[in-house]
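First comes the structure, then the notes that go with it.
Every protein chain but one is kept in place in this view of the complex.
This part shows chain A:
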Amino acid sequence: MASMLELRTPGYNPYAVKYSPYYDSRLAVAAAANYGIIGNGRLFVVGLGPAGIQIERAFDTNDALYDLAWSEINENQVVVATGDGSLKLFDISAGDFPVMNFTEHKREAFSVCWNPVAKDSFLSSSWDGTVKIWSPSRPASLRTLPVGNCVYSAAFSPQNPAIVSCVSSDSHIRIFDLRTPVSAKYHLTTVIAAHAPPQPPPLPPQPQGQIPVMPPAAVLSTGQTYAGAVPAELLTHDWNKYRETVLAAAGVDRLIRCFDIRNPNGGPIAVLPGHDYAVRRLAWSPHASDVLASASYDMTVRVWSDGSMLAQPPPPPDAPQVIPVGTQLGVMNRHAEFATGVDWCLFGTGGWLASAGWDQRVLVWDAHTLLRG
């Protein structure tokens, strides 16, 4: 892997790395001292140039940084999620202090995501069990979506500005549609139990005395029975950039699962087994509809195909539901500590990735080198 760029973040353990949506040469890294357990945070703005990879700006915060999102309306602005629950909007062209500070979350803020379609809002998720939607110009949140348990990751749909998704420690994926009227359900429209096996459709009424025949349990394309799993914390999820109803989620139980939100009880539409420890970050490729990258506590970053580009033969009637097992295209094992962040570059030939880990390093590399090897 010759073409790998490496940046050190001395004294700070990165939690997230994101490419600028404006420039292929600009990245931001959210990091925390002492592995985010206690101490300060630092936002690094990183440039790629003829001199290699360099830190262009750094912004300090009083508590750990766990995530960041680039503004979609101002190329110089980045919002970060901090350990004290606040969200801070930094401007690269301004001074060292945040231009806006949003303080509503009562506990650690874990994720932020800018609305990629409407561009006028961003959201945050927190350990306080809520997802909040904000305007960058207003200090108070526009809406609060209650979840009830630690929300590790929340996102806007890349296709529809009114659809919000999140995953949390209760092993469930929740989808909110902000167009629905405010009701007792706070716009919650879909709940997917990530650990659950496919639920069979309700049986037709049986004649008296006859024992209904249960449909066979789903199987993986490798032949194993897929009986689901015990609930486990979900730490990350991401929407597919091409198939608007597909998202992938993963977490403590190490298995990456892809779901189609139109069929919340249908079980995963693909599974990607391979990580040895919890999966901390997922990112679908902006260039190919079946390609996904993942970063894990097992110190690896992996690139996968979910197999959706392969033609599946239609299953014979009465056969068990088959859940495709995706293909691992490559493993990047150059991190020496937990890999916590990974992101795809939007530009170029479509293989550049940035990854970050607790080894205080950011690595920029071309996934094609993995695919060839």
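In the analysis below, contacts are C-beta pairs under 8 Å (C-beta built on N, C-alpha and C of every residue); 3 or more make two chains touch, one makes a residue touch a chain; residues count from 1.
Heads up, the rule we're going with is that contacts and distances are computed from a predicted model.
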> Given the options "Proteasome subunit alpha type", "Mitochondrial inner membrane protease subunit 2", "acetyl-CoA C-acyltransferase" or "WD40-repeat-containing domain protein", which would UniProt use as the protein name of the unshown chain?
Replying inline: "acetyl-CoA C-acyltransferase"
> If the hidden chain were put back, which of A:His172, A:Arg281 or A:Arg334 would touch it?
Replying inline: A:His172
> Which one, A:Gly129, A:Pro198, A:Gly307 or A:Pro324, makes contact with the chain that was left out?
Replying inline: A:Gly129
> Looking at A:Ala155, A:Ala278 or A:Ala339, which residue reaches the missing chain?
Replying inline: A:Ala278
> Which of these, A:Val112, A:Val131 or A:Cys150, touches the one chain of the complex that we don't see?
Replying inline: A:Cys150
> For chain A, which residues touch the unseen chain?
Replying inline: 35-38, 63, 83-85, 107-108, 127, 129, 148-150, 169-172, 191, 193, 231-233, 235, 251-254, 277-278, 297
